[in-house]
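The complex appears here without one of its protein chains, the remainder shown in place.
Chain naming follows the written order as A, B, C, D and E, and within any one chain the residues start at number 1.
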Amino acid sequence: MPTALIEYKDASPEVRAVFDDIMATRKTDWINNFWKALARDPATLKRTWESIKEVMAPGALDPLAKEMVYLAVSVSNQCGYCIASHTAAARNKGMTEPMFAELLAVVGMANETNRLAAGYQVEVDERFKT
Amino acid sequence: MPTALIEYKDASPEVRAVFDDIMATRKTDWINNFWKALARDPATLKRTWESIKEVMAPGALDPLAKEMVYLAVSVSNQCGYCIASHTAAARNKGMTEPMFAELLAVVGMANETNRLAAGYQVEVDERFKT
Amino acid sequence: MPTALIEYKDASPEVRAVFDDIMATRKTDWINNFWKALARDPATLKRTWESIKEVMAPGALDPLAKEMVYLAVSVSNQCGYCIASHTAAARNKGMTEPMFAELLAVVGMANETNRLAAGYQVEVDERFKT
Amino acid sequence: MPTALIEYKDASPEVRAVFDDIMATRKTDWINNFWKALARDPATLKRTWESIKEVMAPGALDPLAKEMVYLAVSVSNQCGYCIASHTAAARNKGMTEPMFAELLAVVGMANETNRLAAGYQVEVDERFKT
Amino acid sequence: MPTALIEYKDASPEVRAVFDDIMATRKTDWINNFWKALARDPATLKRTWESIKEVMAPGALDPLAKEMVYLAVSVSNQCGYCIASHTAAARNKGMTEPMFAELLAVVGMANETNRLAAGYQVEVDERFKT
Partner (left out) sequence: MPTALIEYKDASPEVRAVFDDIMATRKTDWINNFWKALARDPATLKRTWESIKEVMAPGALDPLAKEMVYLAVSVSNQCGYCIASHTAAARNKGMTEPMFAELLAVVGMANETNRLAAGYQVEVDERFKT
């Protein structure tokens, strides 16, 4: 069965602290199911959130670019929950419909050519090795 | 064995036309092994190149953003040839080392949380369905 | 559409013999849908059950350890049916909630670092080759 | 390191019996590395070979059709060893170069559209459910 | 949320032209959801359909053989929508229940032995390299 979700009002102080930080960082007033499920294992909740927070922070890539990479991987992996949540997140950060359509087109082509390269057993070019 | 590569000098006019378009579009004077292998099947060579050319052209996403999505999928799929060739392509289009490092960090995290979502059988939030 | 399931009462003697062995081996009085679907192809039903029975029997690894490996692979592959059935099976064999949480955490990390190794094109250490 | 291979001359009678059956069934006088590696675990060697023998035997699908499905899956999974060995096997059974090229083209397209279906979260048509 | 589907009556002339060609080529009077979802991005709709049409046309492999390869890849990738739609398509082209059962058995075995080859780190035989 799906993991029972832990709601804020039922959460331990340790879990609430993470939920509070998620809402503050994302400037929202709700927590999506992924975190409520992870809350069953507070150590994983905390470690995963802190890693996500660090990885998705603005850096050499802006947050929208990162969110789109996250979505591209989730689509390629065909993770239903992740596609739903990261499509919403990317839209919140500014992904328009044309950007979404182009993203999916690239993900599709990459999956196709990855297999053509494998099937033809293409050897890496010398230029790519140095 | 790896597919025997077809060099420009040995190519049919049909294949040369594609090779010429690849070099003109990319403003380079060489063809990487992927296309030389595909040249064994001219119909697939032509269709794949024309699809790539259309998908990777500037649009709502710029060419570097598209190339990084392509690379992210290739890393996630662990396709050796594709990682080598698209890392080179992304660098040619302006991907710096910090951008590359952040890209890989996001790909890693997405692969991790995709499995946590699956393992905890997290149900899609109502907000993501509408 | 989902494959029509074959119930015990409607099954051929050949299929019933496998169903009987599944229930006897597992000390239960019911058959889960996976086997009822496979029953449409009695040869595959028999071969698959006998392989599973052999592979999952106590050996150098105990049945719980094997069941957890089975679950870990199913989570990594994001197979919904398999996650549901093998989570139940592992709990029946003694997997506690903390063990489940740690299992998922390891599966998540392995999926992350597998892609970091691929993306950085890390070469195998000499020590690992000998 | 790669698993040490067990050669026929060094094999136990149990392993030799499987090797003999592989060569007789395939009408060849050699054993490829996959089986020599599996020979380290005679139970898995025997079970795997007997399963393969049963699954790949002529039936509703002919051996070449089955071998091409095997190859298609191996290409889609990007398994280097498996692509090399099953390409050779399919050629032995009659796969021509045009057939190989068309096979790879289909594998590529399937991988592309699988991700488009996932990314667009396409719901299954009612007609496909009944 | 699932992508809103574009029905024929609401479609632009550009999209209708593709829908018309799909129905004419397939000799049917309806369009499945995959294409109605892709219609949100007319360029991808057109490119994908034309590629599918070319790849799936009779050639060195007949249409049923191609459809079964498509299905085998979709099963291996565990793409729910694709399994539903390509199972239906393969049946329309003549796949019987015994053929379907054998197809799945081969897909299963290929996925098993792909991992055994990887886990034992089996090296490619010299004979397969030349």
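Here is the rule we use: contacts are C-beta pairs under 8 Å (C-beta built on N, C-alpha and C of every residue); 3 or more make two chains touch, one makes a residue touch a chain.
Here the structure is a predicted model, which is why all the values come from computation and not from measurement.
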Omitted chain - touching chains that are shown: A, B, C, D, E
Residue of E:3, E:32 or E:113 touching the missing chain in the full complex: E:113
Chain B residues that touch the omitted chain in the full complex: 78, 84, 97-98, 101, 104-105, 108
Residues in chain D touching the chain absent from view: 1, 40-41, 43-44, 48, 77-79
For chain C, the residues touching the chain missing from this view: 1-3, 30, 32-34, 37-38, 40, 44, 48, 51-52, 55-56, 59-61, 65-66, 68-70, 72-74, 76-77, 79-82, 84-85, 87-88, 96, 98-99, 101-103, 105-107, 109-114, 116-118, 120-125, 127-129
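Keep in mind that, in the parts below, only the chains that are shown with their structure count from here on.
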Joint neighbours of chain B and chain A, given as chain labels: C, D, E
Same-residue or different-residue interface between chain A and chain D, half as cut-off: same
Distance from chain C to chain B - Cα centre to Cα centre, in angstrom: 34
Rounded Å distance, chain B centre to chain D centre (Cα mean): 27
Shared-contact residues (touching 2 or more other chains) in chain A: 1, 40, 44, 48, 76-80, 84, 87, 98, 101, 103-105, 107-109, 111-114, 116, 118, 120-121
Arrangement of touching chains [line / ring / star / complete / other]: complete
